[in-house]
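A single protein chain has been omitted; all remaining protein chains appear in their positions.
All chains are identified by letter, namely A, B and C, in their written order; residue positions are counted from 1 within each chain.
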Amino acid sequence: MQTLLDIIGGILLVSGTTFLMLGGLGLVRMPDIFNRIQAGTKATTLGTLLTLAGIGFMHPEWSVKLLLIGLFLLFTNPLSSHVLARSAERSGVDKTPKTRIDAFAEDHGDPS
Amino acid sequence: MIESMKAGTMTSERDSAKLFASLLIFWIMLNGTLAIDTLIIGVLACLAITYFFRDSLSYLTDFKMTPQAFVAAIKYFFFFLKELVVSNVRIARIVISPDLPINPGIVKVRTKLTSPMGRLLLANSITLTPGTLTVEIEDEWYYIHWVTADATDIEAATNKIVAGFECHLEVMYG
Amino acid sequence: MSSLLTAMALVIATAAIGAAFVAISVNRISIAILAAGAVSLLASVLFLLLAAPDVAMTEAAIGSGLTTFLFFFVLGRIRGGKYD
Partner (left out) sequence: MVDMLIYLAAALAGIAFLMALYRFVKGPLAYDRVIAFDVMTIITITCIIMTAMITGRGIYLDVALVYALLSFMGVIVIARYLERSS
């Protein structure tokens, strides 16, 4: 029984860290700051949640505290990436030439 | 006049009770024990926080305490988890493909929600599902950065991004 | 399993050296403060790997959180002076 739980937890752990690795890869490959925020923080959020779930399978007696950590991450992560994106948009960071439409700059004039 | 004042204090007391209950649950989860001394200290601390911050910490005030709202909350949570996994896989496929097929843009959408808490939850959900990122909120207009901007006008973008979350949040917060 | 912990400590020590290099080589003062915060954060993970969770918690709260916050607060206050 315990070994079965351990194997499920290990598989969840590996899938979570795979998402972490993809988030790091996106951080390196994406061309501008908004796409880096997209690829970086959100893949790592899912990766951390999956890792927490996997360790919760391995050590069921810690599950309450792991749940609290997951809850904190779920509430604080979007806030920090939203604040960072808003700050970058308001200070007029250059976007990649592939950008098709920029409704914010159309409505507010050129921020720089 | 008197009736409205009475109603005001009634709702304020209910909000304080909700705040106190959620803080106490949080304290018990953080300690992981139900020993009597821990519980007494927790009750004292939660009473103090509820007394001093009863006006500013009002994150539960707009939630409708009806059975439909609870069902919608559970449905919303599972829809959110499904959406999180699906769009993460989509972004992962973009990242590992060699020519990086992105098509970014900032689009403008509008929401029908009116309560501040519902709008906050909607913005957080949009930010947490990869591919879309809330850049700015102005009243009912959201500016959203989208990695694969398929639709550029307001109506189509609203249908694609917001509608799925909005139908659950509308039941919860009205 | 202890070899895994050693490898983790090596990676984190390398990262701490890299962040310290950023802190002394960059020419914007805000990035230097951020990099110093990163060094403090990685040092607290090293304390944790040396089996001292209480020291690690203090380092994370004071060194990485409060010090960075205080530096940026003061930097925002003294803006408008003659030198950056």
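Here are some notes:
The working rule: a residue touches a chain if its C-beta (ideal position, glycine included) is under 8 Å from a C-beta of that chain, and two chains touch if they have at least 3 such contacts.
What you see is a predicted model, and the numbers here were worked out from it, not measured in a lab.
The chain not shown here makes contact, within the complete complex, with A, C. Residues 1, 4-5, 7-8, 11-12, 15, 18-19, 21-22, 28, 30-31, 34-35, 37-38, 41-42, 44-45, 48-49, 51, 53, 56-57, 60-61, 64-65, 68-69, 72-73, 75-76, 79 are the ones on subunit C that touch the missing chain.
Residues of subunit A that touch the chain left out of the display are 3, 6-7, 9-11, 13-14, 16-18, 20-21, 23-25, 27-28, 33, 36-37, 40-41, 44-45, 47-48, 51-52, 55, 58-59, 61-62, 65-66, 68-69, 72-73, 76-77, 79-81, 83-84, 86-88, 90-93.
Simple rule for what comes next: only the chains that are shown with their structure count from here on.
Under the stated contact rule, the graph of chain-to-chain touches falls outside the line, ring, star and complete shapes. One finds 17 Å separating the Cα centroids of subunit A and subunit B. Centre-to-centre separation between subunit B and subunit C, using Cα means, comes to 32 Å.
Of all residues in subunit C, none touches two or more other chains. Residue ranges of subunit A in contact with subunit B, taken from their complex: 19, 22, 25-26, 29-32, 34-35, 37-39, 42-43, 45-46, 64-65, 67-68, 74-75, 77-79, 81-82, 85-86, 89, 95-96, 98-105, 107.
Taken in their complex, subunit B has these residues touching subunit A: 29-30, 32, 84-85, 88, 91-92, 95-96, 100, 102-108, 123-124, 127-131, 133-136, 143, 145, 147, 149, 152.
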